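The structure follows.
Every protein chain of the complex appears in place save one, which is left out.
Our next item is chain A:
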Amino acid sequence: MWRGLWTLAARAARGPCRPCVRQSSGAGAPGSGATIFALSSGQGRCGIAVIRTSGPASGHALRSLTAPRELPRARSASLRLLTDPRSGEPLDRALVLWFPGPHSFTGEDCAEFHVHGGPAVVSGVLQALGRVPGLRPAEAGEFTRRAFAHGKLSLTEVEGLADLIHAETEAQRRQALRQLDGELGQLCRGWAETLTKALAHVEAYIDFGEDDNLEEGVLEQADSQVRELAVALDTHLRDARRGQRLRSGAHVVVTGPPNAGKSSLVNLLSRKPVSIVSPEPGTTRDVLETPVDLAGFPALLSDTAGLREGQGPVEQEGVRRARESCDFLDTVVTPAIARSPNGNGQRLLLVLNKSDLLPPGGPDLSPELPPHLLLSCLTGAGLDGLLEALRKELAAVCGNPSTGPPLLTRARHQHHLQACLDALGSYRHAPDVALAAEALRVARGHLARLHGGGGTEEVLDIIFRDFCVGK
């Protein structure tokens, strides 16, 4: 495993033939430095987003995402279909640029992807890049430092960039702080603590195992800690639903009895006539999906056929599909009195439509109704309340987009957690303790990029706290 991993990394870093590169740069020979990538346009919603890579594997990254095409002509824009190299799933049709070093922003081989600025696309491309061997997310200010190291920045440019990077790192710092408070932050901290402890014990075994008397079973203890950690990380990474939701938006399904006004609600929420509306029950016969921006969240809104025994085979199939789509939805909006469509614990917003038909004296509804919202698609009364309720639901599902750049964070998280998990795998297969410790160090390095820390002193503190060593 260990060997396989690094061979893979090595091969990737060596990359394909790159005729434009200076010979002196060693064309990806060991020691050319890592290849970094980052979103370099501003975060948030924008028309076009620019993602940059810099380093010897840039050419390889470019070819991986535009496979099987050759590298585009240097320094000229070409239109390419970007696909995820692993799944083959198309990501975006984008402008790509190829800047072979030294004639590039950083002086190294650089690639630029000008993609459509939607969060789903940006996040998809960042994740795809993170999976290209040899690539890692850039640290704050790293592009600038590389550019500087290659003599690419003048004094004034450096001064200008310093302020920019200050702002950027400030944002990242705030983001990191927020994360540290969050659930994921706590998870990361816990993992990092376990890992640091395991590493400290392995390090103690190396540095003091022979001269001093460590207790029995130091290594075995570390082994079992690493095993548990690997399981936890693996489970977390497999739970990709959170990530999935942001890429395509949360799934919101409108369902309910026929003629309750589901299609009217969909049209109201998407602000365009998506579904045909008629007073006749059973107008909608298939699942109609439309991407919308709901209260600032990307969401996929589905209109469904009314849940009743259909009159004809087409409507029956529509109902079947409607029930099926309820199986993988995130939020159900039912514009009528409804039982929960299935018992899977999905979030359910009960919306009672046609409130304009209620007598003005006050709703005369049966008291055993669950919590609900009143809405009139006709007059728009109650829409604000619904939007606010949806916002809360989606925030719970997707995380709050106003609290930082979740896309970037997600790509980083996935990259480093996966890399951490891979390294833990190589720990178990390492032929000697020095190599095993190295695997733990690599794993810890990846966690440290997410939550900070990671110094040697921390390890030494644990060694000297847990063991009586030295003389």
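Criterion: a residue touches a chain if its C-beta (ideal position, glycine included) is under 8 Å from a C-beta of that chain, and two chains touch if they have at least 3 such contacts; residues count from 1.
To be clear about the criterion, contacts and distances are computed from a predicted model.
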Absent chain [UniProt protein name; select from "Trafficking protein particle complex subunit", "Aspartate aminotransferase", "Ribosomal eL28/Mak16 domain-containing protein" or "5-taurinomethyluridine-[tRNA] synthase subunit MTO1, mitochondrial"]: "5-taurinomethyluridine-[tRNA] synthase subunit MTO1, mitochondrial"
Sole contact to the chain not displayed, among A:D84, A:E193 or A:D207: A:D207
Residue in contact with the excluded chain [from A:L62, A:A128, A:V254 or A:I463]: A:I463
Absent-chain contact - pick from A:E89, A:E139, A:E220 or A:E388: A:E139
Residues of chain A (touch criterion as defined above) contacting the omitted chain: 2-3, 6-7, 9-10, 13, 30-34, 139-142, 144-146, 148-149, 153-155, 158-159, 161-163, 165-166, 169-170, 173, 203, 205-213, 431-435, 437-438, 441, 455-456, 459-461, 463-464, 468-471
